[in-house]
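Rather than the whole complex, this shows some of its chains in their spots.
The letters A, B and C name the chains in turn, as written, and every chain counts its residues from 1.
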Amino acid sequence: MAEEGEEGRPGVGRVEAFSDGVVAIIVTIMVLELHPPVAEGMDRLWTLWPVFLAYVLSYAYVAIYWVNHHRLFGHATRVTNGLIWWNMLLLFTLSLVPFSTSYLGEHHFSREATWVYLATMLFPAIAYTFLQRVIRVTGRQGEAAETYHRQTIRKAIVATLIYIAGALLTFVSPWFGVAAAALVAVLWFLPYGPLDRLFAR
Amino acid sequence: MAEEGEEGRPGVGRVEAFSDGVVAIIVTIMVLELHPPVAEGMDRLWTLWPVFLAYVLSYAYVAIYWVNHHRLFGHATRVTNGLIWWNMLLLFTLSLVPFSTSYLGEHHFSREATWVYLATMLFPAIAYTFLQRVIRVTGRQGEAAETYHRQTIRKAIVATLIYIAGALLTFVSPWFGVAAAALVAVLWFLPYGPLDRLFAR
Amino acid sequence: MAEEGEEGRPGVGRVEAFSDGVVAIIVTIMVLELHPPVAEGMDRLWTLWPVFLAYVLSYAYVAIYWVNHHRLFGHATRVTNGLIWWNMLLLFTLSLVPFSTSYLGEHHFSREATWVYLATMLFPAIAYTFLQRVIRVTGRQGEAAETYHRQTIRKAIVATLIYIAGALLTFVSPWFGVAAAALVAVLWFLPYGPLDRLFAR
């Protein structure tokens, strides 16, 4: 946490800690949208499913960003102007997720709400791409780092294409958009096993 | 907090810090359900007791998870894919506690609300069990670690059985369910003395 | 943050980090009570003064606890069962401050609200006293530590007496209660200069 106390990574720990705080709050305030129904009865509770499903999707989405952020910052070695401000922009774009999540849940996955939701999901992807570029240039160098960056950037491009496809297919049915969001979650979730094995080497 | 700065526990500190943030928020937003009554008078304040009691139960519940998480992560030595995602799932299930707490308080410990509440309490137990299994396999080895895992898993099984018994007895009276939740809190609370002595060795 | 990574203070850092998170949230959610008036005009803004004054008092109160907690934990050397649970109880009692603050502000410093507020302020004092006792016994020993404990315990007793006097004088006018809360803030605030000089030796 100290500028010098981190063996050659001056200040990186504090940027991580601040990002952790912001992401932890983003992920948690979304659950506040789950208002308990005033009337009793399992059928009343059941009417919450769109809000709940929207929460699950967004929790997975933000969790994926945290995990990627965690791994990416493992490659950062110093705090530059670019790192701080692209990171701030990434956190800003993520902070809009609770809004679009609540919009999606309250409007029961309508076509328009799904559209707004998928749009919100593209902004963090853009900020993250620039953040990664900064860390790729100023952070740890070497073959392992290069492999990491190449692999994750490739995956990010695929994820972005899936989101855009989902946004287009939302014209047919909003559920294609939701499926796109779920598919990206699976995409990021699955291949960490292989990546881990790569890291372990 | 740094990947390397932690003497052989790469990245574990940051997972802990993120979890701390999420749990701190979960525990604190529950108090927001305690709305001050508009009218004055001690009898008006008194009407808050179900919300307050629900808060006390849930605070104890989440606090126990934090303490167990704290001890369990003391045995983690590296961040694996399994550790990150089971931990994320644990935090997700805990994030539902404010919802069911507010449901319980607003519906004055009705049979149904107690049921929903106890169900919510089972989800974190399941996620925690898998998280512990991951750390048992990938974390610190040795006899002390094995003793710790055996003891806490045994206690977790007893706790789960008490919850299920409480859920069944809620058919008789919701207060059995509440008593079950309180009993589990006492169960986890009490035996840390002996555990500590074990640790001190 | 790591159990071993802290030079002889196993796990203390993580208890501090969790406490920081909870206190940071407590202190910040209180500002949410400051709802901007719907109508425009400086006179409308002015009607917020009781809510604002209650916020100022409580911010100072919680800030004092954080500072004292920060210094007290500087004397902790290991995490015991007692330390964890008294700390959890302290955080619980502090988490009730936003409630009584909002009660105080919404009821415009009425006699009853001031009473409730002062009562809420006594709970953390009790939990803190037990927490300090635990750290005094299990934490750092020596003359400097002893001096620190003696001085702060003495001050805590004086603070508690002022609160009780304020609670009694609230029968005359609630403003005595508010003055008591302010006086305690000044009491804790002022003498850190001398304490610092003591520490510096």
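To be clear about the criterion, a contact is a pair of C-beta atoms (placed from the backbone, for glycine too) under 8 Å apart; a residue touches a chain by one contact, two chains touch by 3 or more.
Everything quoted here is computed from the prediction, not taken from an experiment.
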Given 3 placed chains, full-complex copy number: 4
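By definition in this document, only the chains that are shown with their structure count from here on.
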Chain whose averaged C-alpha position falls nearest the assembly-wide average: B
Subunit A on subunit B, rotation in degrees - Cα superposition, rounded to nearest 5: 90
Centroid spacing, where centroids are CA-atom means, of subunit A and subunit B in whole angstrom: 25
Mean-CA-position distance for subunit C and subunit A (Å): 36
Residues within subunit C bordering two or more other chains: 21
Footprint of subunit C on subunit B - complex, ascending: 1, 6-7, 9, 12-13, 16-17, 20-21, 23-25, 27-29, 31-32, 34, 36, 38, 40-42, 45, 56, 59, 63, 66-67, 70, 73-74, 189, 192-193, 195-196
Interfacial residue positions of subunit B with respect to subunit A in the complex: 1-5, 10-11, 14-15, 17-18, 21-22, 24-26, 29, 79-81, 84-85, 88, 91-92, 95-96, 98-99, 102-103, 106-107, 110, 112-113, 116
